[in-house]
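One structure coming up, written as structure tokens, with questions to follow.
Of the protein chains in this complex, all but one are displayed in their positions.
Naming follows writing order (A, B and C), and every chain is counted from residue 1.
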Amino acid sequence: MRFLPHTDTDRTAMLETIGVSNMAELFSDIPGEFHIEKGSLEIADALSEAGIVRKFTKASEKNRNATNSRYFLGGGTYHHFVPAVVDYIISRGEFLTAYTPYQPEISQGTLQALFEFQTMIARLTGMDVSNASMYEAATATAEAALMARRVTRKSRVVMAGSVNPRYRSVTANYLSRLDGEYAEVDMGRHGTDLDKVIAAIDEKTACVIVQYPDFYGSVYDLAPLRAACDAARCLMVVAFSDISAFALIESPGAMGADIAVGSGQSLGIPMGFGGPHLGLFTCKQKYLRQMPGRVCGLTSDADGKRGFVLTLSTREQHIRREKATSNICSNQGLMCTAAATYMTQMGDAGLGTVARHSAAALHSLVSQLPGHVTAAHGAHYNETVLSFADQQARDRFLKAAQESDIFAGIPLEQIETAADGRHLLVATTEMVEEADINDYLAILEVAK
Amino acid sequence: MRFLPHTDTDRTAMLETIGVSNMAELFSDIPGEFHIEKGSLEIADALSEAGIVRKFTKASEKNRNATNSRYFLGGGTYHHFVPAVVDYIISRGEFLTAYTPYQPEISQGTLQALFEFQTMIARLTGMDVSNASMYEAATATAEAALMARRVTRKSRVVMAGSVNPRYRSVTANYLSRLDGEYAEVDMGRHGTDLDKVIAAIDEKTACVIVQYPDFYGSVYDLAPLRAACDAARCLMVVAFSDISAFALIESPGAMGADIAVGSGQSLGIPMGFGGPHLGLFTCKQKYLRQMPGRVCGLTSDADGKRGFVLTLSTREQHIRREKATSNICSNQGLMCTAAATYMTQMGDAGLGTVARHSAAALHSLVSQLPGHVTAAHGAHYNETVLSFADQQARDRFLKAAQESDIFAGIPLEQIETAADGRHLLVATTEMVEEADINDYLAILEVAK
Amino acid sequence: HEEPLLFEHAHEAPESINLPGVDGEISAELSAFSRKQAANIPGLSEPETVRHFVRLSQWNHGIETGFYPLGSCTMKYNPRVNEQVVRLPGLAHIHPDQPEDTAQGVLELMYELQDWLGEVSGLPHVTLQPAAGAHGELAGLMMIKAALDARGQSQRRKVLVPDSAHGTNPASAALCGMHTVELKSGADGRIDLDELKAHLDDETAALMMTNPNTAGAFESDIKEICQLVHDAGGLVYGDGANLNALVGVARPGDMGIDCLHINVHKTFSTPHGGGGPGGGPVAVNDTLAPYLPVPRIEKHGDTLTLVNACDTSVGPVLGTPGQIGVYIRANAYISAFGRQHLHKIAEDAVLNANYVLHRLKDRYHVPFEGLCKHECLLTDEIQNKHGVKTLDIAKRLIDLGFHPMTVYFPLIVHGAMLIEPTETESRETLDAFCDAMLEIADACEAGDTEALHEAPLKPFRRRLDETQAARKPVLVWPE
Partner (left out) sequence: HEEPLLFEHAHEAPESINLPGVDGEISAELSAFSRKQAANIPGLSEPETVRHFVRLSQWNHGIETGFYPLGSCTMKYNPRVNEQVVRLPGLAHIHPDQPEDTAQGVLELMYELQDWLGEVSGLPHVTLQPAAGAHGELAGLMMIKAALDARGQSQRRKVLVPDSAHGTNPASAALCGMHTVELKSGADGRIDLDELKAHLDDETAALMMTNPNTAGAFESDIKEICQLVHDAGGLVYGDGANLNALVGVARPGDMGIDCLHINVHKTFSTPHGGGGPGGGPVAVNDTLAPYLPVPRIEKHGDTLTLVNACDTSVGPVLGTPGQIGVYIRANAYISAFGRQHLHKIAEDAVLNANYVLHRLKDRYHVPFEGLCKHECLLTDEIQNKHGVKTLDIAKRLIDLGFHPMTVYFPLIVHGAMLIEPTETESRETLDAFCDAMLEIADACEAGDTEALHEAPLKPFRRRLDETQAARKPVLVWPE
């Protein structure tokens, strides 16, 4: 086996050093009845490396992908451009094959990258601090709710119905194992009605969770909610799904969020059928010690030189065990390095262009829609809901588009189970060209 | 432009430091009449990185390739398996973006890899020493002829007609600019007739060049030629095209070669439409100082530690100028690192398997040929010539095979211009599976 | 070379990167929300970006640069072909919500991996949703809780956790609304059956155990342990962090474990990436199968599909189908070994750990006698006499060219040093590491301990002040 360095001669010599006569003796502490016959597991035959390449190439070719199709899909996962340098950097063994930087003297590369990541995420979200990642947006949202409960010592969580249904269901699922109330506020439309959300706040409320831009892509002013949260002394938690928005529109921090969580997948990470992505967690400085997950902090070494370490670990499970702020241990470390590389390569200007092009593509599409299709009203970043007369009309269009190598949107009910079957969640990024929009519109006309 | 770090502010400040008022002034030493208008060149518009990826992906998809077709093509370029580690190692910036190791203190990585490469190439070819690469096999052959002339101080070069026609024509081309006779010996068949070669040797002969295995894939005993060269005091130069052969059959060194040259493309380098490949140059120790090209040698540093340097540079053009042993300067350095990584990953056992599978595939194919196709006789490694009744029959088969995603061979006249149109040069490697051979044979039957 | 922080690079950002897409108008409604202040992300040109991160990378130790014997972390070689296949466009650039008929290839790989993990663990029903080991613990405990509730045993909320357990175990139990009781380990570092019995009662939901345990010892009473827990009406959760010792040799499911998470970034060699991403699939037996999270990958006829509707499921634990890229690599690792060679993973891993143990056992204190499995546990007891602690030994190893072992864990011994060499290390490397450890032991005995207290001296940074970092946390660079 090409991954195993020993020859049988090595093995024999080592067994001798140990003082056992064969490999089986090394397993004599496992009761005999549990030993399985070698080679008896129902697993495929060993493949050569060339065989592996062939197997996965074959599997890959069964999937349509963004190099041979046009994607108008969002809902939490976006096809933004990933510069080649990002993949190169995270492919370097020094980043790729390192462990969590528990030995800081020989992990300063990972640590400085994390510190830079935290700084840039804080700046982009307009928040004071960022941790060093969560799994993805839904679990980050759940953790935000839990943190808000710790901070406020109150237990009720109010969730706007315009938050991505997947973030809602994971949060509800996490909370349902613990005491305390969880209330979802039905919006009654494909957008956010802050009045309804505010009406749901009471004195037991630990936090209100909204999404901005919301699940349907709509952008709105959070000031009324901020005021209501202040009045009720609860936290305002803002979730987001495509962080590129904040290079263009006001950040959650500027809108007054206490905690902002969401996905960093748009920052140089391929869609990858949903993972690994990057969960982001940011908050105000004053809540820092209730934040879940690892953080990297600045310090100095024995010679007084600047360096970085993982810090505030007394919040974490290896010290605090069941009193930890979270059970998260492995996080999405490498994706932080990817996002840091991506943001460095882009800068304000590049990120701004990504956001402008993403929004401009949606605007171009929506403003040219034919009469038989309607789009949700109001301000939208790069995502909206298109509505057809009925499910037949929508599905006819979806099928025609797919035949022209266009994935035209996600049937809304695929994510929001209760939705009726005539809606399409449509997203655009800078990877959508004017020609793609023209094709999209042409198919809409033809498949009416 | 993303590759240019300066802002216009930087540029202005720097121009000020220099003491000129604008960029044009920096070019004032170029006569005005030669200044061209900016943007006036007929070159495509600038592409974004995403645009570059799209452009090259589109070009790539126009070419059939070895991940979607079966290759029975050789003639100097072979589709052997390339382990992923090879590409990873040569993609690392430390190897990829370094210059020729003229500053050895900060180039020991390249240098030690070269030393290891030289050692392994010498061992595989059975020769005393290897240089640190030539461009490819044809120019290496030409350089071997020139070296033999320097060593022997004689000028006639005898070339067997069974050497790859491209090696022959490049060698002839190089020699034709210099004094001295060049004689090609017609073999009269698809193989090597040593008697004819030996008959062409005379006292003015500096060297005899043969290919082993020859262009038609045939393997033969070089002992008679060795004896003839000794008698005529000329050098025996052995060219080769697929070095993997020497993991299975006797090496050129064991056969008595004074100089052995050829291609190292089989050692972990993709076919790449012909380049960059890897030219190999090896010789006996005693001729070392007449060898062309760079070499890496062992030495020690100021603290007595072992280290490596480029050496024997007094042979080279930057010292010797017109008296240099060659004009070669840039060589195929990175491909040496690729080959060293490949050989390390393979070892004797892996190289042996590559060679056995390559030869076994040919044997399997040839021994199952239908009656209407004949293969050249005798010992063959992984390449042979199949002959059909006429060109129509051959081309019918080629076309049918291509429709089944098989490149069944190279029409012989495509390389050997004088050949008539009913032959096919066919090569096999370990990438050919039994099923591919069965398909090949089935098409031969059908397209009769 | 001192590479500055991004934010310290002395210039404005150069011209914007050229990007594709629609360079058009945005809507007036959206414009009203325009960001007023730039985020101040310091864009660098591509040459500077690459050089910055390449230089940072040079300050890291990784598996590719040297030995990394972190106990309980299973730092094995990460195959390069896995990095190649995971980047194939049809695996990297696909959306979790694209039509399933356009994603059968990736679903096949996931479905196959589920099957294989079921085979390896002896627990045939597998979810790929959990994103990491601790996340798998949570999902597993959710299932256990659901099963107990379904039995009408909703009073069972107590989780027994040996004092040698990973810290995530109690943290996950707490997150699942359960409380933990710590079991004191026996004198041999293993679970004490009397201690276990004493805590089993009708409030007991589960025992969470790691086998081999974090002292590297196999819990030989495993059958009786599981029987006791089951007899008491509880279930047994297996922490699969140490599965590398068993893969292809023995199966937790056969021993009575009901539920096991599998750290694919350990056992199946997906790269650790400086702290993730990992993957924590959970394998369960028939008892717990109804409660598996959704979405599940199921085969209906010839078609694979993600199923979300299931009344008995504990629900989704992640917003996406899972860490797909990580699982593609895990599938490739298993494919390379295959049926024929899979057991060699455990064999060579255990061989290597025992070899290290036997080369060091006369010079370092071994708290628990006997065979170890994939990792071996030492302490600093002998070196303490010379004023040298585990931390000193660890830092000195850095100067000698090695990543230290896991230190001060497990908590059941003083000054723990937990060494896990994995199957992908050569005897040559193990010997070099043992020689370094023996050199340190020699230095202690010779009283030559200055280098130990000062270490590390060679890397780019010396010991870092963790107190300073925690006391006044600076987590972002000021503008």
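We adopt the following convention: a contact is a pair of C-beta atoms (placed from the backbone, for glycine too) under 8 Å apart; a residue touches a chain by one contact, two chains touch by 3 or more.
Note that the structure is a prediction, hence the values are computed from the model and not measured.
Here the chain not displayed is in touch, across the complete complex, with A, B, C. The chain not shown here touches chain A at positions 1-7, 9-10, 46-51, 83-85, 87-88, 93.
Think of the hidden chain as still there; on chain C it touches residues 1, 9-11, 18, 45-48, 50-51, 54-55, 58, 63-66, 76-77, 79-80, 336, 401, 424-428, 431.
One rule holds in what follows: only the chains that are shown with their structure count from here on.
Chain geometry summary: the mean Cα position of chain A and that of chain C are 20 Å apart. The distance from the centre of chain A to the centre of chain B, with each centre set as the mean of the Cα atoms, comes to 48 Å. With centres defined as mean CA coordinates, chain C is found 46 Å away from chain B. In chain A, the residues touching two or more other chains are 2, 49, 53, 57, 67, 81, 83, 88, 91-92, 345, 430-431.
Shared interface positions of chain C, defined as residues touching 2 or more other chains, are 13, 15, 17, 19-20, 44, 46, 50, 54, 79, 81, 83-84.
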